[in-house]
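A single protein chain has been removed from this complex, and every other one stays in its place.
Letters are used for the chains, namely A, B and C, taken in the order the chains are written, and counting of residues starts over at 1 for each.
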């Protein structure tokens, strides 16, 4: 079902946890299937310096979260805002069709975190 | 499906053919399944001295015909009139339920043959 | 059982080929997972299932998503016809033939009870359906036409392509019961106008209890059974995994054998027909040329089919008959009746159906035994003597 990369991210999720000194926090949840994700970012010079996540969800949700954190570290905020859920799934080498919706959390949480950061830092 | 006795009568039918000097001839047919039987008897002293048959029909019909001829040879006419189709099937050691109707020719043909004899010999 | 068995009843069912059984075996106690399960044992079986679906599709010139596994030809026919009818809600008009298998004919009769109108097309003396008559039967309410690809009793092949094209031109669904054809003659669904095609594995040296329905992409019908989401909900229930694997393998083998096997069977068929017609008062049923490669159907006049079968059986020859007595139905075959054959002649019909494994010696053996059996039975027969 899941490919090796997904399994690897599920088994060894990168950047797990809370960032106590986060500059922005994004949360998102799928009411339907119950999945929830919380994304923490530290921003420096308009770049994502550090990132971490917490996810309640299935294998696809966890792997997507982990994948996303790898994708955004070091990215400029504007670039990060361009990342879509589809990008995350693609980067994972694809997800089973029935599982695509489970990967729809990650980019949303990121965008929320960036917006949260911008709101707090008067960038909005 | 058929037991050994039925198969034996089918393979080696007794008393097959026409009796050219028959005293009575009985015919019967099942309109439904197409079977037809012709029974010939020779009568002496109110007894069936000789008997033969011709049958168009399935294995059960042929075996019943053959069985019947064995059952009636030497029998008094009144006794022979008592023989039922069920008796013939029983004597064969039973027939498959779906095939019972195919054995319903034999006794009927016999009764017709006896009646034919009696008519011809003013016994009616 | 007889020491020597000459099996000539491949139209009824066929032995499962060794390679096919071998392909199924791992799926009983080794790869036994449920293909719907997420875990490794389930996923492994899911993959094998997907491959069998691809193999099946390839052999028919179809796409894997167009293949729905069922429990056999009967179920495939029922799903196609009733499923299309269920989608109609209320009523509509169906065109079929008078020589369909009961798994089409009796479904149509049942649908008549539910308010549908059905036209049962007549056939000619050979059992052929005239496309022109199909055209005439079409009316504004016609939503499906179902015509079998080849008849199971008399082997007559139908002009399916023409009828399918007619249906397509009128925007009507077309179903064909190809249970007797798949694995015997080439089928290429993508180049056809067929919307539904039914097949059954045990007719082409696959296992019993498994079949498939081809349903063209884009066609929609209502499923009859409800349950899990197997076979895209058209046919719910845990998949018959070994059966599906076996079907795929059997079909692959059968289709690759067609070029060679078809010629061989046709030649055996024609010599058996020629030999049987040497016997007095024997008539060939069905079409002399447009018939299934392995189908021989003759009527022995003045004698009854079941008794011939029994005589053949005693010699170790397995065949079948359309006589009333052999079906337990009291009626002679509706197929032979539809070709206009006299009842008494229909009762004397015997079908020999050849397949994988039959050889010239088998044909010779039948031609040696049949005349003796026929003679013996005619000798007993009153109609023979008064002819």
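In this section, a contact is a pair of C-beta atoms (placed from the backbone, for glycine too) under 8 Å apart; a residue touches a chain by one contact, two chains touch by 3 or more.
Computed from a predicted model, the values in this text were never measured in an experiment.
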{"item": "Option from C:7, C:68, C:174 or C:300 whose C-beta touches the chain left out", "value": "C:7"}
{"item": "Contact with the hidden chain (one of A:22, A:58, A:92 or A:114)", "value": "A:58"}
{"item": "Touching residues (missing chain, whole complex) on chain C", "value": "1-2, 5, 7, 9, 12-18, 20-21, 25, 28-30, 32-34, 36-42, 44, 71-75, 77-78, 101-103, 106-107, 109-110, 200, 202, 207-210, 224-229, 236-243, 306, 309-310, 312-313, 316-321, 326, 328"}
{"item": "Residues of chain A in contact with the chain not shown", "value": "2, 7, 10-11, 13, 16-18, 27, 32-38, 53-62, 98-99, 101-102"}
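Everything that follows uses one rule, which is that only the chains that are shown with their structure count from here on.
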{"item": "Chain of greatest Cα-centre distance to chain C", "value": "A"}
{"item": "Averaged-CA centre spacing for the pair chain B and chain A, given as whole angstrom", "value": "92"}
{"item": "Intercentroid distance (Cα basis), chain C paired with chain A, Å", "value": "56"}
{"item": "Distance between chain centroids, defined by C-alpha means - chain B, chain C (Å)", "value": "40"}
{"item": "Residues of chain A touching at least two other chains", "value": "none"}
